[in-house]
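Just below is one structure, and these are the notes that go with it.
Some chains omitted; the rest stay in position.
For clarity, chains are labelled A and B in written order, and residue numbers in each chain start from 1.
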Amino acid sequence: MPLLTEDAKGVYVIAVTPFLDNGEIDWTSVDRMVDFYEEKGVIGLTILGQLGEAPKMTADESKAIAKRVIARAKVPVVVGVTAPGLAAMRELSDFVMEIGSAGVMVAPPWTTKTDDQAYAFYASVGEALGQTPFVLQDYPLTTNVTIAPKVIDRIVRDVPNCVMLKHEDWPGLGKISALRASSEKGETRRISILCGNGGLFLPEEMGRGADGAMTGFCYPEMMVGVVDKYGKGDVERAHDIFDAYLPLARYEQQQGLGLAARKYVLAKRGVISSAALRKPGASLSKIDINDVERLLARQKKRLAEIGA
Amino acid sequence: MPLLTEDAKGVYVIAVTPFLDNGEIDWTSVDRMVDFYEEKGVIGLTILGQLGEAPKMTADESKAIAKRVIARAKVPVVVGVTAPGLAAMRELSDFVMEIGSAGVMVAPPWTTKTDDQAYAFYASVGEALGQTPFVLQDYPLTTNVTIAPKVIDRIVRDVPNCVMLKHEDWPGLGKISALRASSEKGETRRISILCGNGGLFLPEEMGRGADGAMTGFCYPEMMVGVVDKYGKGDVERAHDIFDAYLPLARYEQQQGLGLAARKYVLAKRGVISSAALRKPGASLSKIDINDVERLLARQKKRLAEIGA
């Protein structure tokens, strides 16, 4: 399997982890989910992220999920390996690379404060991971860590195996512009920038030079469609598609509850057998389900109107 | 001028503060803005909020703005009086009530941690404000303080001049449901719940029992339309209006930059003379402006399609 590179373009979907109602991993749904995402046109899968409920797994479960997904997938697989320390991170990283992962993803610890601390963390990650290419996950809303564009530039300059930014600073449009300006001036390498935040700013992010998306949504065809149309220069069509899905995408952005909504729709679409989150996890109330059903009905109607 | 009560329903708009390009207050635009908001159907104005750039004013400027707005407005005016301590808060509150304000709004200090600390803060606010009715501003994303529904219930029970919740917890739909369940069971008073967060969840919030919105957006007609249609039971039409404005409303939700976008559009609409924020404040880049202009064009087209 080829390794993750700075040239990645398109959609890496943040995969959910399917569970049975009793909290055990649902292996049949894992396979079906991999197939589903590939059919919808993603160019890669990212597993064991925050929204893949990674922190709820044992070390052995994490490895088993990686094994199953990598064995099934025809596209590259990136594995989240964020851990409380470097040793545990490296251990999981070495394991998943050996079985065919394309790369790994790492978020910073919440105690990171100054520019130098953020830099030092990723420098030590780069060193600990050896040759393994990694994705820098920049998600202040859940990590509590704000990393300035120039700090990312410095990491990119000094840490060769940092090949991708999962961009989910918010607001972050100016950040993409700043990073692209640095690489265009030749001050640093041009790495792949894939955007997160559920794709909520995806068209504008593409306009700033993003290479695609690395995020989750119960309709991955939204991200695939927006990135595709944008890449072909059809900006208005990209927005048409985006706008049709936006009300539901927005609903999925509710922290905690959003994942329950995502799994509800994926179950309804026949991708996974159960919408259950592993404990502790949110579940939809009746009124939440009504909300989602109304949004789905309206979305269907709107997609028909625009011929998508 | 009547005082703010628990029965308030509709849209209190969070007013911007208009400045000249040199940073001075633009009094002519203040008047025009008041008229504009009223023409669009708001039932009240909230001034000197975070997005009214309140922290950038001197004490005298705050008083002068309150004076001008209250003198001009035909609808009730709520004034943000959040301050580092109770004495300064009470001083501004007493001043604005004397000149005809309908009530005041108070957010908690970022150091508030436990349930009891949040309760104690609002109990002391209630006491310090005397007879003045106040709005509890619940905005974790900017205050760093999370207040559980049962803590709000306890405040409502014990602090009689707490008459309104500016609800902008996120995600917060379940919070509205919980608060309404308490008052329906008779466990606490039913206070007015007006929603914030730029209206980004307004239709669903109305579905949980919110009474309207207290938030800003460059098209206040969106909030007025959604609340009005929802109140008349025309839920689908409320969503139609909401969806048409959602791409721009989402764009305005970018912290910092969003206010610059809001002022840009208000200036373009002829409401305020200058889009300038007082220092320190963001300003739109060329590409930001392109983004906004595209969204405006698409919004205009979509509004025409739905006949709004």
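Keep this in mind: a residue touches a chain if its C-beta (ideal position, glycine included) is under 8 Å from a C-beta of that chain, and two chains touch if they have at least 3 such contacts.
The structure presented is a predicted model; accordingly, all values stated were derived computationally and were not measured.
Sequence-identical chains make up the whole complex; the displayed set comprises 2, and the total in this structure is 4 copies.
By our rule, only the chains that are shown with their structure count from here on.
Subunit A meets subunit B in the complex at residues 170-171, 173-174, 177, 200-201, 204, 207-208, 235-236, 239, 242-243, 246-247, 250-251, 254-258, 285, 287-288, 290-291, 294, 298, 302.
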